[in-house]
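All protein chains of the complex are present and in place, except for one that has been dropped.
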Amino acid sequence: MKAAVVVFPGSNCDRDTAVALRQAGADVTMVWHADSDLPQVDLVVLPGGFAYGDYLRSGAMAAVTRIMRPVVEHAEAGRLVLGICNGFQVLTEARLLDGTMLPNASLKFICRDVHLKVERDDLPFTRGYAKGQSIRVPLANHDGQYFAETETLNRLEGEGQVVFRYAEGESFGPHNPNGSVNDIAGVCNAAGNVMGMMPHPERVADARHGGTDGKALFTGLVDLMASAA
Amino acid sequence: MKARVHISLKNGVLDPQGKAIANALDSLGFGGVNDVRQGKLIELELDATDSESARKQVAEMCERLLANTVIENYAIEIDG
Amino acid sequence: MKARVHISLKNGVLDPQGKAIANALDSLGFGGVNDVRQGKLIELELDATDSESARKQVAEMCERLLANTVIENYAIEIDG
Partner (left out) sequence: MSQPQVTPELVAEHGINAQEYDKLLESLGREPNLTELGIFSVMWSEHCSYKSSRVWLKQLPTEAPWVICGPGENAGVVDIGDGLAAIFKMESHNHPSFIEPYQGAATGVGGILRDVFTMGARPVANLNALRFGDPNHPKTRHLVSGVVAGIGGYGNCVGVPTVAGNAAFDAGYNGNILVNAMTVGIAPADRIFYAAAAGVGNPVIYVGAKTGRDGIHGATMASAEFDDQTDEKRPTVQVGDPFTEKLLIEACLELMATDAIVGIQDMGAAGLTCSSVEMADKGGLGIELDLDAVPAREDGMTAYELMLSESQERMLMVLRPEAEAEAKAIFAKWGLDAATVGKLTDTGRLTVTHHGEPYADIPVRPLVENAPIYHRPHVAPPAPAATPVTPSNVGPLDALQQLMASPDLCSRRWIWEQYDHMVMADSVSRPGGDAGVVRIHGSNRALAVTADCTARYCQAEPVTGGRQAVAEAWRNLTAVGAKPLAITDCLNFGNPERPEIMGQFVGAIQGMGEACAALTFPVVSGNVSLYNETNGQAIPPTPMVGAIGLIDDLDNTATIALKQDAPVLLLVGGRPGHLGASLYLRQVLGHDAGAPPPVDLAEEQKHGDFVRGLICTGRVATCHDISDGGCLVAIAEMALAGKLGVALDLPDDAAVLFGEDQARYVLGVSESEADEIVETAAAGGIPVQRIGRAGGDALTLPGGAHISLDTLRAGHEGWLPGYMSGAR
């Protein structure tokens, strides 16, 4: 699989994400935000971090960078786009995904493991998991409270666009630490080729991380592309 | 020419910051505060010389970057 | 009674957000933007009925909580 990881000024999980993708067998190119073209790839990843310092609104300035035009075209052509954490925020600001990210209910940065319930296993991103499975993945954000107005929310729920939900499990503090509506931790677009999630699968992708529940996301994508090729 | 943009959350959009402020005011003993909303104030220094074109330019800035019109409203004031 | 508080960074205090916004506007092709400063807008719904006492109360809120007076200034507007 060929993947591109976009580097915005202030991205800081770009390397981590590339490492996880490569370990899963992907061929990864780093792409600079000021470029106006994307290389031919199967998957574009918008990584975590603080693009433009999260100033103004998280993801807002990144969403209007030059690279986002080809990223939107890539998405509109039905190809895969994944946003993790800050990347998810960028995708909502770019209107590739519904909803928006508000500051955590505690107004504090939260770095801790959360348990996620996998709601869909038929997406390219989640085919490595089983529907209903619970996985443990770290969360690290300040603006991670997913919010959408009732109408949008009903549509998302109705169309099955909620991919991951915060779930009960052994942990300190609330299972949904940022106060996201309907416990939403990740959503996709209607076509299922664009997905955003707040927790960081790339941080539980090798045994030294103290967990490997994120690995299947990357290997699932790579296997899919291998079988398609 | 100076422009001021007030950005506030739309009705119905959750405001965690406003809520936290309301709670904090309450625990500081300030009574009679019914609602608090937190928004942004963005002040711009523009080259533009007539207020009409300044307003138009700033409105476009709001649409494209300064406000997230899915959840936010904006109001523009032009000085001078 | 409604109160609006504008909180802005004091002159001379670095405003990283304003700076980043100015750069972003520039790269979006908005010319002639010389300076951008980002502040906060806090809107309060108060029980108070006369504007003098409302103003006094809000000023105290600013001093104690709403503004960080080491680096920020505030301005109060009372509506109605």
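Note that the chains take the letters A, B and C in the order they are written out, and that residue 1 is the start of every chain.
The rule is simple: a contact is a pair of C-beta atoms (placed from the backbone, for glycine too) under 8 Å apart; a residue touches a chain by one contact, two chains touch by 3 or more.
Small disclaimer: the values here were computed from a predicted structure and weren't measured.
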* Structure fact -> Answer for the absent chain's shown contacts is A, C
* To do: Among A:12, A:133 or A:182, single out the residue that touches the unshown chain.
  => A:12
* Per the definition of touch given earlier, which of A:2, A:95 or A:108 contacts the omitted chain? -> A:108
* Asked: In the complete complex, which positions of chain C touch the hidden chain?
  -> 9-16, 19-20, 23, 68, 70-71, 73
* **Contact set of chain A toward the excluded chain (per top definition)** => 9-10, 12-13, 15-16, 19-20, 34, 48-50, 52-55, 108-112, 138, 140, 142, 172, 200, 202-203, 205, 208-210
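By definition in this document, only the chains that are shown with their structure count from here on.
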* To do: Indicate the whole-number Å distance between the mean C-alpha point of chain B and the mean C-alpha point of chain C.
  => 9
* List, in ascending order, every residue of chain C touching at least 2 other chains. => 21, 24, 28, 38
* Which residues does chain A have that touch at least 2 chains other than itself? -> 56, 61, 64
* **Touch list for chain C against partner chain A, complex** => 16-17, 20-21, 24, 27-28, 38
* Structure fact -> Residue positions on chain C within touch of chain B in the complex are 6-8, 18, 21, 24-25, 28, 30-48, 57, 60-61, 64-66
* **Complex contact set, residues of chain A against chain C** => 52-53, 55-56, 61, 64-65
